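Of the protein chains in this complex, all but one are displayed in their positions.
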Amino acid sequence: MSESDTSPKIQTTIETDDDDGRTAPLDARDTVIETWDLDVYYGDEHALDGVSMEIREHDVTALIGPSGCGKSTFLRCINRMNDMIDVCRVEGDVEFDGKNVYDDDVDPVALRRKIGIVFQKPNPFPKSIRDNVAYGLKIQGYDGDIDARVEESLKRAALYEEVKDQLDSSGLDLSGGQQQRLCIARAIAPDPEVILMDEPTSALDPVAASKIEDLIDDLAEEYTVIIVTHNMQQAARISDKTAVFLTGGRLVEYDDTTKIFENPEHDRVEDYITGKFG
Amino acid sequence: MSSESDEATPLRRSGFVVRKERFYGRLIATCAVLTIAVTVGIVLALSGQALSFWSQISPIDFFTGTNWSPVIANDYGVLPLVSGTLLVTVFSALIALPTGLAAAIYLSEYASDQARSILKPALEILAGVPTVIYGYMALVYITPFFKGIFPSLRTFNVLSASIVVGIMIIPMVSSISEDALSAVPDSLRQGGYGLGSTKFDVSTKIVVPSATSGIVASYVLAVSRAIGETMAVTMAMGMSPQMPYFPNVTQNLAESGQTITAAMVQIASADSLGSGPTYEAMFALGMTLFAITLTMNVLAELVRRRFREEY
Partner (left out) sequence: MATQETTGDQLGRDAALRLQQLKGRLFEVALVAATLVGIVSLLALFAQIGSDAFQPESASATWFLVYLGTLVAPTAAFTLYARRRPAVRETNALAFAAVFGGLLLSAVTYVVVESLSPYDVFIYAAFAAVPPAVVVAYDRTTDGWAYTGPAIPASILVGIAAAALLYDVVRGPIGIAAGWIMYFGLVTVPAALLIGTLTASRRGRRSGIVVGGLVAGGGLAVAAASIVAGTNASLLVVFFSLFAVPTGYVLWRSVRTDPAGRVGVAGPFVLLGGALLGAAVVSQFGIQNPDTFLTPNLLLQSWDGLRAGNAGVYPQIVGSIVIVGFMAVLAFPVGIGAAVYLEEYAPDTGIRGRLATLLEINISNLAGVPSVVYGLLGLALFRRTLGLGTGVVISAAGTLGLLILPIVIVSTQEALRSVPDALRQGSYGMGASRWQTLREVVLPEAIPGTLTGTILALARAIGETAPLVIIAVATTKYSPPSGLFGSATALPLQIFAAASNAKPEFRHGVVPAAAVVLLILMLLMNATAIVIRNKYARET
């Protein structure tokens, strides 16, 4: 890394056994992301209404709720992808590792290099599998062994065995589920801290979807995962904590997953969970 | 932990990188702004000389005079040129507008995918042929052919010029109209068929009326193109400006004439001095032409924007 580049260094070794991080007392784990009274407007439309929540590192946090309740909007505030929408106005604080990401001295490009994102519809680049995974490393000027990192990321995304003989063929030749795992490998290659996932399995068949759900559990050992999902059973299966957004972009309840699904505080949440609406 | 120290790592990129990319952005923006410079340049270039011309020759004489004979008689009446342009435009529109619309309807509503994949490029070729070649073909093949039928046809005549200009602008009408027809939502057609209409009814009574603004826009653009056509009319129609014949309109087809554009070419090829009223007259003509075509293009764009908003 040259001296003129001030982006943070990238870890080059795999952390092996990290169960300690998951079973340590709750207070000992740091907060990675914290929002304070987050309000988002698309023009006149009030998409998020005063959302305040704390996300701990190495948690899998699920955001659930009916369509149009601001879950994806919230997700995109974290890595400032909402900046690309002209009519979007953000008020309130979003803190990442203690720093408000909407401060003037924060470069959104640098921010997104520490936070990875996987989209609903797999969107591999029209490049080879190798070049797809290496993309993040390339644009950040990574000067280590790129091939080793590519292999490592594909292994962590549970895709390596299936594609190790065709790393130079196009990423678009893979099946939908494989493409999504490729996008996950691509997102984790630059070793981010947080991985955002916007309904990553809703465009996939059930077999492919379950493969990715298994993956998310492993990913949480290294990263903090925040996942938006329409599928309540999925949220119940894989997440540690769940946040329920209801109409008007309001965060109604945020708690341990078991509590939300077995004994929620709010009636509206209970109605949503039991399928009375949404 | 996957990141290093506990201190907040700076969420910034190196200053050089940021400056470099801002520079690239500005460079690219400059390219876009240059396009305005082109328009400004055109207006300045034209008006400079044109105004100088109109300070010597009164604009009233220019716009109402019926004799265009700059070199011999110092007459700068633009009406013969306007009538020449008008004749070619009207007759070529009579050829191209119905034909182009018919082709658009066929391609959009009737043609199979295979037919469309052959006919669309074929029509585009009509617009791709250089206009000199159209002019040549009009002069050397079309005129003798029609002379065989109508012996009173002059060597340089409006008919041949109109025919080639008509052929040349068919693709403009057909391509834009076809886009407009294809943009009509299929649900309207389904509605028509559901009521028991024939294909003819659906096409002519439902689809075409829904696409009217797009079709009108295509007409206006094609006419604007015909007005601005130069080489084909110069070679086929000649350089003898004259006022039109009334009331026997079709006789004009057999006569020669001169369009505004042909007059400009004539001045340019003859003039070697680069100054004087004749040279400046070329710019005055250019200004007139620019004003006419700009108005028509803006009109077409307004019509088109209205049509885009309907869906």
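Note that the chains take the letters A and B in the order they are written out, and that residue 1 is the start of every chain.
Just so it is clear, a residue touches a chain if its C-beta (ideal position, glycine included) is under 8 Å from a C-beta of that chain, and two chains touch if they have at least 3 such contacts.
Everything numeric in this text was worked out from a predicted model, so none of it was measured.
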item: Residue of B:Val88, B:Leu107, B:Ile215 or B:Met237 touching the missing chain in the full complex; value: B:Leu107
item: Selected residue (touches chain absent from view) among B:Ala161, B:Leu181, B:Ile227 or B:Val303; value: B:Ile227
item: Which residue of B:Ile206, B:Val265 or B:Val303 touches the chain not shown here; value: B:Val265
item: Positions on chain B contacted by the hidden chain, ascending; value: 13-14, 16-17, 20-21, 23-25, 27-36, 38-39, 41-42, 44-46, 48-49, 98-99, 102-103, 105-107, 110, 119, 121-126, 128-133, 135-137, 139-142, 163, 167, 170-171, 174, 198-200, 204, 221, 224-225, 227-231, 235, 261, 264-265, 268-269, 272, 274, 282-283, 286, 289-290, 293-294, 296-298, 300-301
item: Touch list for chain A against the chain that is not drawn; value: 1-2, 4-5, 79, 81, 84, 86-87, 109-114, 116-117, 119, 121, 123-126, 135-136, 138-141, 143, 183, 186-187, 190
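Just so we're on the same page, only the chains that are shown with their structure count from here on.
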item: Whole-Å gap separating chain A and chain B, where each centre is the average of the chain's CA atoms; value: 53
item: Chain A - residues contacting chain B, complex; value: 4-9, 11, 15, 21, 57, 96-99, 101, 105-107, 109-111, 114, 191-193, 222-223
item: Partner chain A, residues of chain B touching it in the complex; value: 1-4, 8-14, 16-18
